[in-house]
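So, chain A:
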Amino acid sequence: MKKFTWLLCLVVLASLLLAACGGGAQSHLEKIKQAGVIKVGTSADYPPFEYVDESGNKTGFDIELMEEIAKRMGVKVEWVDMPFDSLIAGVQEGKIDCSISAFNYTEERDKVVDFSEPYFTAEDAFLVADTFTGNITKPEDVAQYKVGVQSGTTQDDWLTNVLQLSEQNLFRYDRADQAALDLKSGRIDVMMADAIPAKALAQKIGGLKIVYTGVLSSGPMNIVLPEGDTELAKAINDILKQLQQEGFIDQLAQKYFTE
Partner candidate 1 sequence: MGREFTLPIFAIGWQRMLNQFFSYILQGTSVTVAVTLIALPFGLILGLLLALLYNYGGFWVSRLAAVYSLVMRGVPPIALLFILYFLLSGRLVNLSPFWAGSISLGIISSAYQMEILRGALQAVGEGQMTAARAIGMSRLQAIRYIIVPQAIRLAIPPWSNEASIVLKDSSLVYALGVPEILRRAQQLSATTQQPFLAFGAAALIYFVLVFLVNRGLDLLAEKTKLPTSMA
Partner candidate 2 sequence: MSETPYILQAKNLTKIYGENVIFKDICLDVHRGETIVIIGPSGTGKSTLLRCLNLLTPVNNGQIFLEGQEITAPSVDADQVRQKIGMVFQNFLLFNHLTALGNVMIGLTKVKKMPPDQARQKALHELERVGLADRANHYPAQLSGGQQQRVAIARALAMDPLVMLFDEPTSALDPELIGEVLGVMEQLAHEHMTMLVVTHEMGFAREVADRIIFMEKGRIVEQGSPEDLFERPQHPRTREFLGKISELYGKKEKK
């Protein structure tokens, strides 16, 4: 039995050494194409980007976008659902080929993995009634008005923590359309929301207009790629560019971000 233990130690050591100096002849992209499958990690608990529908299938903005990217690469997606915290490790250790899960770029993450070009930037909008007489030219201007927002959103977070709006001027609503109705009736002066649903709401309810759009509460989103895998990055970035030009991404945003 002693012998066996030593053997095990040796095997572990040897394999770690092998792993340290090992390397394949075939590139990552070639392997994916040969297999006909790209393994994509996602954390399917973040609607509307990635979540499970009634029948347990993964769906959402990121999911549909990645399916289209894979289709254009000529491969199929094999979805690997992981908790968000495991995804970076998964890409780093090659358990998945890449990951799409509403990732924002951060310097910390950039040290261990690479990022694609941004595929979507969530813009925020300030919505007012047509009768609004105030002046909003920069985001900080809203601080002097009564502002409505959907509670628990990134906009709520931005108003509370970044702008530090006083509590008596901040009105939180369960649903965005409730806020829009109050805006029209004059109970609040300004409403902050995601730009795409805000546009849709303004059209639907009428008598509302957008006075400001910009990236405030969240940044651009990127696909997470293995560190130094320029070939795969280029392939994905090229397709992203096409999709942007064709308006595919805008259509997707329309589908998922307007209620």
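One rule holds for everything that comes next: a contact is a pair of C-beta atoms (placed from the backbone, for glycine too) under 8 Å apart; a residue touches a chain by one contact, two chains touch by 3 or more; residues count from 1.
The candidates came about this way: all candidates are chains of the complex that A comes from, given by their letters.
Everything numeric in this text was worked out from a predicted model, so none of it was measured.
Which option touches chain A in the complex, given 1 or 2? Just the number is fine.
Touching partner of chain A: 1.
How about chain A: which of its residues touch candidate 1 in the complex?
Within the complex, chain A touches candidate 1 at residues 1-2, 5, 11-12, 15-16, 18-19, 22, 41, 44-49, 51-54, 56, 80-83, 85-86, 89-90, 92-95, 102, 122, 150-155, 174-176, 193-194, 197, 218, 257, 259.
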